[in-house]
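These notes concern the structure reproduced below.
Only a part of the assembly is drawn; its chains keep their places, and the rest are absent.
Labels for the chains are A, B, C and D, by order of writing; each one numbers its residues from 1.
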Amino acid sequence: MITVRVFRDGVADEGTIEPSQIAECLAKDDAFVWFDASAPTADDIAALGQAFNLHPLTLEDIGHRRQRPRVELFEHYAFITLRPLTLNEKLVEHELHVVVGSRFMGTLRYGPEPYPVDEVVKRWERQPELLKTDPGAFAVYVLFDEIVDGYLTIVEQLEDKADDLEDLVFADDPSIDGSQIQERIFLVKREVVKLRRFASPMRQGLDLLQEQPGFVQATLLPYFRDVTEHAIRVFELADNIRDVLTSLLELRVAQVANHLNVVMKKLTAWAGILLVPTLIAGIYGMNFRNMPELGWRFGYAGALIVMGGSAFALYVMFKKKDWL
Amino acid sequence: MITVRVFRDGVADEGTIEPSQIAECLAKDDAFVWFDASAPTADDIAALGQAFNLHPLTLEDIGHRRQRPRVELFEHYAFITLRPLTLNEKLVEHELHVVVGSRFMGTLRYGPEPYPVDEVVKRWERQPELLKTDPGAFAVYVLFDEIVDGYLTIVEQLEDKADDLEDLVFADDPSIDGSQIQERIFLVKREVVKLRRFASPMRQGLDLLQEQPGFVQATLLPYFRDVTEHAIRVFELADNIRDVLTSLLELRVAQVANHLNVVMKKLTAWAGILLVPTLIAGIYGMNFRNMPELGWRFGYAGALIVMGGSAFALYVMFKKKDWL
Amino acid sequence: MITVRVFRDGVADEGTIEPSQIAECLAKDDAFVWFDASAPTADDIAALGQAFNLHPLTLEDIGHRRQRPRVELFEHYAFITLRPLTLNEKLVEHELHVVVGSRFMGTLRYGPEPYPVDEVVKRWERQPELLKTDPGAFAVYVLFDEIVDGYLTIVEQLEDKADDLEDLVFADDPSIDGSQIQERIFLVKREVVKLRRFASPMRQGLDLLQEQPGFVQATLLPYFRDVTEHAIRVFELADNIRDVLTSLLELRVAQVANHLNVVMKKLTAWAGILLVPTLIAGIYGMNFRNMPELGWRFGYAGALIVMGGSAFALYVMFKKKDWL
Amino acid sequence: MITVRVFRDGVADEGTIEPSQIAECLAKDDAFVWFDASAPTADDIAALGQAFNLHPLTLEDIGHRRQRPRVELFEHYAFITLRPLTLNEKLVEHELHVVVGSRFMGTLRYGPEPYPVDEVVKRWERQPELLKTDPGAFAVYVLFDEIVDGYLTIVEQLEDKADDLEDLVFADDPSIDGSQIQERIFLVKREVVKLRRFASPMRQGLDLLQEQPGFVQATLLPYFRDVTEHAIRVFELADNIRDVLTSLLELRVAQVANHLNVVMKKLTAWAGILLVPTLIAGIYGMNFRNMPELGWRFGYAGALIVMGGSAFALYVMFKKKDWL
């Protein structure tokens, strides 16, 4: 579904225009044209290409999903791939292809749930002076900023999950299945690594955009630096969580090894405690004719006492050695 | 088997020419000569050397197989080693040596199954305008692009395999032999590492070609940047899969350690459950004359009950402790 | 709580001024204004922004906690985030936001226990000549220096803790719960990693400040180099402790594996020592009519001797093999 | 043993000259002097120093063995340390010190088996035109090339060994002692790491030589680039083998952990299968007077059937659970 809107002097025109009217609009100096296609079809992409005169390579690349975030510079525009994440009950991975020039922007929002841009548009409208002087750069800055802020929310949530896992590992509660903790560590780690992989190329992308001559004007430079800084923060937080989770898994493996030791000590101790009286019972179960103890009055009681005593002695010894 | 074809103004001449006619062809400004040898013999290589006036070092290096992908610049040409992978029922590793100048290209395709270039030629013919203005660079770009696209297909397949392995590890199905999973992880990881090793030098190679003065003209620059971007994508995907597989193997090792704990707890529990009644039976198997219980009417039944009761009590205890 | 103080020629004026008087003060050439807010409210931040004419982005970023240490340069000031640590019975993590220009500094000290700056002010007063010639740079240098010195104190303490853990691991005292050591290693390591993460961006921050044209004058350069050197020292010490702790955990895991071997050898040995006499007792407990040994005079004694002898022989054998 | 030979216009003079005649020779423009000492004595080194007017530091460094490969530039010569490996039935490590100027080269070949240079000389004679125009650079190029080719041969052999080890690990043959495989992996890895350590500084060395102004002339540049490329190939192959061996050891450790699980399951299963009938036998071995089953006609047969039946049932159960 294509929507094309025009902004003049930082303020949105009422209503939308047709893609075919874009060229006419761009001919005038004061307009900023935003072409948005959610769940775009091949026709939508062709319309976009024609409207902004895109390079055939861009159109070809737009056709592929699951790309890594990146910025590719062309003569009069930049082609940007973004991978926003939103958290709406559950984590949703989006893919967004953007072409942006000084005075136009095209956004293609893929997937079953296209990335919502309402918030982005609202922020454009909140700072019309910036949208007026440097529309393309400002529009793309807001988009990056929203996405990186989304990453920050998610990375902080993953940090909480990592903290919970740390508590769980430290509790070392035997009633929790060990594999389960390890599997949860693995899953959180994978999310963190994905976030890191999405945030890391953001920085290079932002640097590239700033190098595009005449694209980002001086007023916007602090904004680009700021969002870059936030992307680095996401990256470093993710890095840090990853390291903690790796250490945590190591700790968990060490704990499991300790548990095995404890179990084996118990096995050894109980085997000893049971086998010694069993041996004594075996001895008095022998059928030798000449076994004086068998005739003793308190022979049986004595045997029971010896059996109990030896078991008790072993029990005390193992307790002392902390095997039980 | 040598095939020499001539392209004029981006369009292929009918038929082929002899290697000896190449020099004559190159003397004219508008021709692009393509020398192709599949499963080349020493004679073929010598013919190639003579046709394009190659440096003796190139001819010597051409003689060696299993080289890493690379680009080496000489005065009037570049010597390129490529390692395409194709997936045709099973994964086939090819080796391709290329010499390319502004207006000629030589391809040597080795191996029992030489890398197929039909698709490459078709793509040349589809964009005659590019083959006309900058034939060498365009021809080599298409070759790189085809190979990197092949890598992308394979890396995505390996990603699927890694996902399957992840499911398998998470299922933690005891009926699957543990070693088998680990071995499969190892094998996929090895493929991924190979792909990474092949894709990584592609980037430097493409950079080198762009630095060769006058070789790549402005029109083709976006194309070279695009294929470079795809090579990076292969590299990063491979990197990512490798990390996931490494974590997966760690998780698997942790699972195995957990399983051992479970087995040992079971062993300990069952040993206790069986050894306690055995001890009791042993006691009443002793031959002391004075053992009052032996004469009791319900002595035997009582003993059985004590035996069963103690076993049951232990069973319940171990169940509660989650050892069974 | 806002406190605004004015320094003239490196010497503090008596009393404080109102935020609204700052602009007037800065208009005169000789004054250095210090705006300090401990546990600042939104109003305090707004006052700060107005007093020093801060960029809206700075004010927005000031609103977020748990940022990584960094320096962001604006036209007439630098925005600095710092994460001091103090050790006052227990480790306290602070957060400090600083804006600093050539002749003014604003400090926002967050958290339940704001970072104490008394020591910083004392050091300003001790070197009035530096505070006079280059007030902003000197003021911020002292702040960095105090924080890095705090890190040094803490990193040296963590080094002592790591040494203690090393002694504990080497003692290999079986009465200490193995998991406990591993958990303590993990906790110290986490502290070390945090310190490293805080100290590392200090260096880039200090470099950035020195690059701000005209901010740091020649007299102060050795001071900035010195504090940078100290930050590197913290970073390297932390790195080193981390490596030692990693090796220590590996050693610990190896020890646990060894212990398991020792326990299993003991189990095997004792099982053998007890089961062999049990078998012999079982043999003479059989009810065959024709068992000549049963009638022998010293049959019972002989059986006991054989049982004891075999147990003793096994004991000696296992002792020799070092299994017991 | 010193041998001094003179090459004029790329062709070797008949016979040898005395070290004392070198200065005279070098005075003439067309000569290239090669001073070779195999298993050199202190006198030989002094003679070399005098002949080519070497810096005292070079002479001091020449006195030490087991240095890492490197190139050190002096005013009129380069001092090169090389560590060739040859494979002659078994792997031999050599050490070679070389001083090379535009028109002279000195080689000191140490060790019980000095590195053979016959092949190097033969290659000089094969390209007299290069030895004529740029004798020092060409002579040293051939030396590097021969050594790097030696590395390539060896690295390919180590690759074969790694492949064999991989097969061995995958066979997972229980009759092979596990430790042995791990030790073999360790040993091959050590060789690979050594090769990597020798090949890696080759590259920097070659770069340094090319930077020595006027030493390497344009004609030779492709040759230096070529040998650099080969050194990189050795390095990357070694790196790759090392990674495979590391993964292989991990796989092996995981296999061993799996085996332990298998053994423990078997132990548990067999213990159960044997202990249950033992308990039953114990029960009917009790001496209670009132045990009706003892008088039954088929009591004994019934007991045997119950024992066998329970053992068989357990066996089937464990088989199903894949513990046996």
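As a working rule, a residue touches a chain if its C-beta (ideal position, glycine included) is under 8 Å from a C-beta of that chain, and two chains touch if they have at least 3 such contacts.
Quick caveat: nothing in here was measured; it's all calculated off a predicted structure.
Q: Shown here are 4 copies; how many are in the complete complex?
A: 5
We take it that only the chains that are shown with their structure count from here on.
Q: Shared touching chains for chain A and chain C?
A: Touching chain A as well as chain C, we find no chain at all.
Q: For the two copies chain B and chain C, what rotation in degrees overlays their C-alpha atoms? Round to the nearest 5.
A: Superposing the C-alpha atoms of chain B on chain C needs a rotation of 145 degrees.
Q: For chain C and chain D, let me know how many angstrom lie between their CA-based centres, rounded off.
A: For chain C versus chain D, the centre distance works out to 40 Å.
Q: How many Å are there between the centre of chain B and the centre of chain D, using C-alpha atoms for each centre?
A: Taking the average C-alpha coordinate of chain B and of chain D, the gap between them is 25 Å.
Q: Out of chain B, which residues touch more than one other chain, so two or more?
A: Touching at least two other chains: 253, 257, 260, 264, 267, 271, 275, 278, 282, 285-287, 291.
Q: Which pairs of chains touch one another in this structure?
A: Those chain pairs satisfying the definition are A-B, A-C, B-D.
Q: Report the residues of chain B in contact with chain A in the complex, numbered from low to high.
A: 170, 172, 222-223, 225-226, 229, 232-233, 236-237, 240, 243-244, 247-248, 250-251, 253-255, 257-258, 260-261, 264-265, 267-268, 271-272, 275-276, 278-279, 282-283, 285-291, 321-322
Q: Which residues, counting only chain B, touch chain D once they are in their complex?
A: 55, 57, 61, 67-68, 70, 72, 74, 174-175, 177-179, 182-183, 186, 189-190, 193, 197, 249, 252-253, 256-257, 259-260, 263-264, 266-267, 270-271, 274-275, 277-278, 281-282, 284-287, 291, 293-300, 303-304, 307
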